[in-house]
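Notes to accompany the following structure.
Every protein chain of the complex appears in place save one, which is left out.
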Amino acid sequence: MIAKSSAMAAAGVAIAIGLVGMPGAAEEIRIGFIAPITGPFAQAGKDMVNGWEMYTDEVKNDFAGATIKFILEDDQAKPPVGVLKAEKLIRQDKVHIIMGGVLASTGYALAPVSTREKTVYIAPVTAADDLTQREADKYPYFVRTGWTSSQPTHPFGEWACEQGYKRIVAIAADYAFGYETVGGFQRTFEECGGKIIQKIWPPLGTIDFGPFIPTVKQDADAIFTLMVGPMSLQFPKQLAAAGNTKPVIGGGTSYDEFTLPSMGDEVIGHVSVLQYSAALDTPKNAAFVSKYREKYGKVPSYFSETTYTTGLMVHEVMKQSGGKWPGAEEFVKLISRVKVDAVRGPLSLDDMRNPVQNIYVKKVERKKMFGYDKEELWNTVIKTYPSVSQFWKFGKAEFLKQPVYSRNFPPCQYCE
Amino acid sequence: MRFWLIQTFNGISYGALLFLLGSGLSLIFGVMRIVNLAHGSYFLLGGYVALSVILATGSWVLAIPAAALSIALIGLLMERIFLRRLGFDPLRQVLLTVGFAFLFQQAALDIWGGDNKDIIAPASLTQTAVIGGVYLPGYRIFMIAVASAIGLVLFLVMENTRLGAAVRATVDDAQMARGVGIDTSRISMFIFALGACLAALGGVIGGAFLGIYPGLDFQILPIAFAVVIIGGMGSLAGAAIGSLLVGIADNFGKALFPEVSYFTLYAPMALILAVRPTGLFGRE
Partner (left out) sequence: MASHNKELAVAGGLLALGLIAPFTGSFIILLITRGLILAILAMSLDILLGYTGLPSLGQAAYLGMGAYLTAILATRFHFGLDWSFWVVILLAVLLGAATAAIFGLFAIRASGVYFLMITLALGQCIWGLAYRWNSMTGGDNGINLPGRPAFAILLSSDVAYFYVVFGFFVVSLLMLYVLVKSPFGRSLEGIREREVRMRTLGYNTWLHKYLAFVIAGGFGGLAGVLWAHANGHVSPEDVVLTTSVDALLMVVLGGSGTLVGGAIGAGLVLFLREYLSTLVPWWQYVLGGVYILSILYLPDGVMGLPARIARSGIAVGKP
């Protein structure tokens, strides 16, 4: 009798200790990642996944006590597929956050889904300007950890003036990303006295630039290019073969590490601008590049850096919320206040939830870097513009008054 | 003046590449009455195989026959094992080639990855000739030379050999050809393999010019169709003329009227088909 009751008492105490001593179960945060895994932009998608994976592995999937469940879906870079996959992730997998998208068109299609489903959408890559500018009100759950198309080219226009260029021909892929990149450049370049004398728009996916290169005006000081994907690889080759001697400058995607290893000597000396370069000579980046290289066998591109940094930012938010999911609205508020010292440099978000970050002007050089024993092509940073926002030096209100950069805006007033 | 010269030259060189692609497609149609929707895949696979050969042996020269022959083998197997089973049912054969195109696309992605790749041609070919102040990239000259050579060889075989006569007979009237003892199923097999070989050749040569990447297969396919449709299905001369026309029209269209550059290809195609449903030089 007595033994039984003391046994029960002992059991009761044991249970009590067990309950008190038991750690809280780790909260699982589900992130739905939408990226092209097949199709012409498959490499960008894989780079993005790798970058995220590397961060998660580094912190052993411990985000201040929470663990992240990563669900990957292939959108083939097609907006209708992206929308369906987003719905699947949100409704079936019940993700807390959807992340990803490569092309601007995907961003424009996914943003309304995030509003409709009241789910956070973090875009590490999609650069379409208006998502955090004139259309930002429509998308209260949308956060960008990457850039806007015109963000790097605003300071670049001033840089071009400083080099003494007066007349520039712009040749860029014929879609929104191309228009916005050139638009930003044209705005600042013409404000400091330069002139864009010609705009050529090869269709997205052009690989034979034969029709376009001979139309480039011969009396230009330099050529500004914006190429993406396979176009970045072929354009400089064909330009060089056609006998071009003018300096070539361009948007970041034309020479990003995503395609640089496959390029040849024809791009040495070409200058471009982006918020990241794998050749950024900081200890943080050196470590990042070496580790990435060891893990994935190649130098990281900006696609990888941006998801890696996104991981860092999500981690910061989880730290502030004590490892618990704070709810969609609160998450957006918290991430808007995050300031990190990322691989690309210091980063914070402006009040439209777009990054304020360093912009690097970089030049292609062949050299050895970060302890690798072979000479390769690197984008050496030659100038840094700190704390650049999507509005550059124009005030936000004034900037938003003008229409979004398009094929015809700014108008080509000096075009001959 | 220089502008017109360069554009014409560019157009011809682009047309040269298209000839490699289109001649195979045209012959396959002529003999078998099927539109090979896996033709773009042959182009892509040719480029990828060449790339692997170059990486393994460092020889670009070796890569060309290696790629052409291996893809020809794939074409042969596809025809022998699968297409033949359907007998004479062009629609279902076309659909079958689509299924294969999907398979090839996924296999290529799994084997070679998603990076945009490039074949580095030998330095001797990438020099630029300067004639009268006009820059003529050496590689384009090479493309024109190769396409012309192959076109000439094909023409000579078609016109002057028994095999060529048998092929022409089959194109003209398969039943009649069988009637005089020509083994049309052998001819089909041979032509299909040849078509695949030519497409792969195009992929190797084009690889240094256009690059190699996932999606190139379906990107290049409509352009190959344009060549074959405009020139006429089943006609080698038609393929030559068609590729020249498409190459030049596409170049000038894009240079002079970039607004409508997507139409410069498809609108003429539709118009020509409307007037002459079999293409300019085609056969019923």
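Per-chain numbering from 1; labels A and B assigned in written order.
Here, contacts are C-beta pairs under 8 Å (C-beta built on N, C-alpha and C of every residue); 3 or more make two chains touch, one makes a residue touch a chain.
No experiment lies behind these values; they were computed from the predicted model shown.
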| item | value |
| --- | --- |
| Among B:Y14, B:Y139 or B:F225, residue touching the chain not depicted | B:F225 |
| Which of B:A56, B:L73, B:L103 or B:V153 contacts the chain that the document leaves out | B:L103 |
| Selected residue (touches chain absent from view) among A:A64, A:L84 or A:V216 | A:L84 |
| Selected residue (touches chain absent from view) among A:A35, A:M48 or A:V113 | A:V113 |
| Contact footprint on chain B, counting only the chain that is left out | 29, 33-35, 82, 85-86, 90-92, 94-96, 98-103, 105-107, 218, 222, 225-226, 229, 233, 259-263, 265-267, 269-271, 273-274, 277-278 |
| Footprint left on chain A by the chain that the document does not show | 37-38, 73-74, 78-81, 83-85, 87-88, 91-92, 103-105, 108-109, 112-113, 116, 128, 175-176, 204, 406-407 |
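Operating definition for what follows: only the chains that are shown with their structure count from here on.
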| item | value |
| --- | --- |
| Inter-chain centre distance, chain A versus chain B - centres from mean C-alpha coordinates, in Å | 38 |
| Chain B - residues contacting chain A, complex | 2-3, 6-7, 10-11, 13-14, 105-106, 109, 113-118, 120, 126, 128, 130, 135, 137-140, 209-211, 213-216, 219, 250-255, 258, 261-262 |
| Residues of chain A that touch chain B when the two form their complex | 37-43, 45-46, 174, 200-203, 205, 207-208, 210-212, 214-215, 229-230, 232-234, 237-238, 241-243, 259, 262-264 |
